[in-house]
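Note that this complex is displayed minus one protein chain, with the remaining chains in position.
Entry: chain A
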Amino acid sequence: MTTTKSKVVYSPVFTDGAEFRIPTFKLLKQDGSLYKGAKAPKLDKEKALRIYRSMVTTRILDERMLAAQRQGRLSFYMQCTGEEAAVIGSAAALDDSDMIMAQYREQGALVYRGFTIDEFMNQLFGNELDYGKGRQMPVHYGSSKLNYMTISSPLATQIPQATGYAYGQKMAGDGHCTITYFGEGAASEGDFHAALNMAAVHRVPVIFLCRNNGYAISTPAAEQFAADGVAPRAYGYKMDVIRVDGNDILAMHEATRAARSLAVEHNRPVLIEAMSYRLAAHSSSDDPSGYRSKDEEAVWREKDPILRMRLWLESKKWWNEDDEKQLQENMRREVLETMKRAQKRPPPALDTLVSDVYDEVPPALADQFEKLKAHIRRHPDAYPKSAEHAKGGA
């Protein structure tokens, strides 16, 4: 039984969807003033400054940690540079109790929610205080108290999980929603399509936020899809969709605020396509000079989302040169001090190797662990991180 109510034709008529042109929502010009006819969203000074401080913190954290990686202090790093407005503007439009299921480049949302620099550092250095117990590569953060699901490396797996998580929130009737972030490359995965279709069919309060940043490692968006971006796919699932200037903090915040109301009040999932640019390399292991030009990067550097917001804040007299200087200095100092502290902390205890595989360690694994400890006791010099922990036991 099909529900299509289409007009009948008597000769073959093909359509290519060209009649659907998706506009881009913008409010803020690069000079910090509003576009003519644009209405500034309700954003009080306190929240605006929380957003701005989060953006600057994210930028400084990224700069310092990439430098630390280059110095060999850290094995790996990924920057959010250029996409701070897309991530923080959307996260700031949610309730702090809403669930965030991110890809891996959304540390800005965590900064906004209040993850401390110490908490970042503990994960990056995989020390004994890392919530993830040193099991995952750097930038795979998670926080249950801040409702930020732990990152997993496989791409797009979090998208259908967000649909399921939000279905549970709808069942619980607690008025919350889930937002899931992913890149335009990840949107090619089957999980993306599964997630959007299921969300539309089951009317789930979930926001799908695609960061269209132009590149999936080296593959440009033009080689990722033939269509006009990711947004038109929403039509196929009968889902509300909006395309936003991802470097425009006010537009990102306003679009996400409206999307949240559709999701939570009307059980309508929404796709947001944030148009931005990955100013940094994919990761510390990548070198963009092999696939894109400095000129192209320069064009996007001119569209810096942080500078754009700063100019807007200054025009409202909410921010000035001294505030900026103080924030920059304080953050740089805090990042350096916490990095030193985190680096000195010991690694996670040896038993974290076998805990959390199941709720309890199964007998066969306990047996393997005892054998490992006995081995380490025979060769303590070969295992400096754990020789001390291996002393106990049979």
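Criterion: a residue touches a chain if its C-beta (ideal position, glycine included) is under 8 Å from a C-beta of that chain, and two chains touch if they have at least 3 such contacts; residues count from 1.
Just so we're on the same page, contacts and distances are computed from a predicted model.
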Consult the UniProt record of the chain that does not appear here and report its protein name from "2-oxoisovalerate dehydrogenase subunit beta", "histidine kinase", "Branched-chain amino acid ABC transporter permease" or "Sulfurtransferase TusA family protein".
-> "2-oxoisovalerate dehydrogenase subunit beta"
Who touches the missing chain here, A:P160, A:G185, A:P288 or A:P305?
-> A:P160
Please pick, from A:H140, A:R211 or A:K303, the residue that touches the omitted chain in the full complex.
-> A:H140
Considering the complete complex, of A:V201, A:L336 or A:A374, the missing chain is touched by A:V201
In the full complex, which bits of chain A touch the chain not displayed? Write them out.
-> 99, 101, 130-133, 135-136, 140, 142-144, 149-150, 152, 154, 157, 159-169, 171-172, 178, 190-191, 193-195, 197-198, 201-202, 352, 355-359, 362-365
